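For reference, the structure I am asking about is given below.
Every protein chain except one is present and positioned as in the full complex.
Showing subunit A:
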Amino acid sequence: MSIAFPTPDEAVLSRRSEILAGLGRLVAPEALIVSEDERRAFETDGLTAYRQLPLAVVLPSSTEEVAAVLRFCRDHRVKVVPRGAGTSLSGGAIPQADAIVLGVAKMNRVLDVDFKNRTARVQSGITNLGISQAVAHEGFFYAPDPSSQLACTIAGNIAMNSGGAHCLKYGVTTNNLLGVTMVLLDGTVVEIGGDYLDSGGYDLLGLITGSEGQLGVVTEATVRILRAAEGARPALLGFERVEDAGACVAAIIAAGIIPVALEYMDRPAIQICEAFAHAGYPLDVEAMLIVEVEGSDAEIDDMLRRIVAIAEPFRPKTAKVSQSEAESAAIWKGRKSAFGATGRVADYICMDGTIPTGQLPHVLKRIDEIAKSYGLGVANVFHAGDGNLHPLVMFDTNKPGEMEKAEAAGEDILKLCVEVGGCLTGEHGVGIEKRDLMTYQFNRVDLEQQMRVRGVFDPGWLLNPAKVFPLEERFAA
């Protein structure tokens, strides 16, 4: 446990019953959760090594209720941790002892779908997959597809600017969002963007996306929906050397091909996922690529033929094109369950740095050395087209000191990502997990400019205040 929470404000803790009474006057009784048992369900998120019971949990069912709660918290100087489904892997939704959790999970309706203009208006607590399901009958979908899409909410996706395996073609959340309704800390409801492209004035929508619940609480969103391709099929390419897989990725892109997904798995990841999903992954290779293309059958055949030909000079040990929907589903099941499958064989922490793809062989070699130096194993799965790595550093919680070692190894890996020209986080967010590493990527001036912008929205550090910015670097804006 090396990440510190700020010391809770005793004055707020001592006013707990008063605060609960005040909140009780603002929302329906069932929307306010106070008992320790029920608060337990909210004490952590996807970063389960850290947990903290909040003062209370509020689950409003309207924008007005959210506004009333925020205004109350501002007036009484109570901290607020916004929450969607609590699947954040960086601890973005982990509470603080002197904060309330403000969850949007009950606000989960589709408000309007406009197929002609290809937009959907939703309440922010709807799940990512829920949006796609609501438009699937017309052959449409919402493009960014985090592996957690069954559970995670669009609110969380917006706050984290989440990505997915198919964002090489379709972009991440920020590229697919048109408008939001957001409640500011003082209860003001602002409409930002709308059902049209780009905005007049400053790009506030772009600023809010990825702001990790520090600027306001998003209650509704308008997203772009897209007509799904006629079909999609992946190919598996297995290589004896990591360098060959990296060079193959570069060659595919140099040939002018942007596959809809281009995923990489190393030997440990292949073994773990194959044992879980029985996807037909090659077990005798060092590196494997999943390359997926879309279109009609004939277009897919043509494209996969080109890709296999491009791979040829790199002497793949396996070059297998999926022949059926079932085969494709199995291939994706293996990849998408990489975290879960790893969780069955070990405890792990999942890193999320991005690197320039040309640095791939060097970085993978160093990651291996780093893990070994701590006596730990590591499995690598990542989005090869854009260099977003997910090294899973494996350890055993029951062995004293191992978790600390894993955290230290993770830290070394992220520093390495920054060193080679990349960044700390490609899609999971900074949260508490990478908060104290921010000074490796940004200097004081960079961070101060960000904090001044943060201060425009929350000058008193009440909104998700333990996250993103190193505690000791802070100043009142």
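Just so we're on the same page, a residue touches a chain if its C-beta (ideal position, glycine included) is under 8 Å from a C-beta of that chain, and two chains touch if they have at least 3 such contacts; residues count from 1.
Here, contacts and distances are computed from a predicted model.
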item: Among "Aldehyde dehydrogenase", "Glycolate oxidase subunit GlcE", "Transport permease protein" or "CheR-type methyltransferase domain-containing protein", UniProt-listed name of the chain not shown; value: "Glycolate oxidase subunit GlcE"
item: Of A:93, A:223 or A:355, the residue in touch with the unshown chain; value: A:355
item: Omitted-chain contact residue, chosen from A:107, A:237, A:291 or A:430; value: A:430
item: Of A:167, A:290 or A:310, the one touching the omitted chain in the full complex; value: A:167
item: Sole residue of A:136, A:229 or A:345 that reaches the chain not shown, by the stated touch rule; value: A:229
item: Missing-chain contacts mapped onto subunit A; value: 114-119, 139-140, 160-161, 163, 167, 171-172, 174-175, 184, 188-192, 194-207, 209-211, 214, 227-230, 249-250, 253-254, 256-258, 295-296, 298-299, 302-303, 354-358, 383, 386-388, 421-430, 434, 438, 441-442, 445-450, 452-457, 468, 477
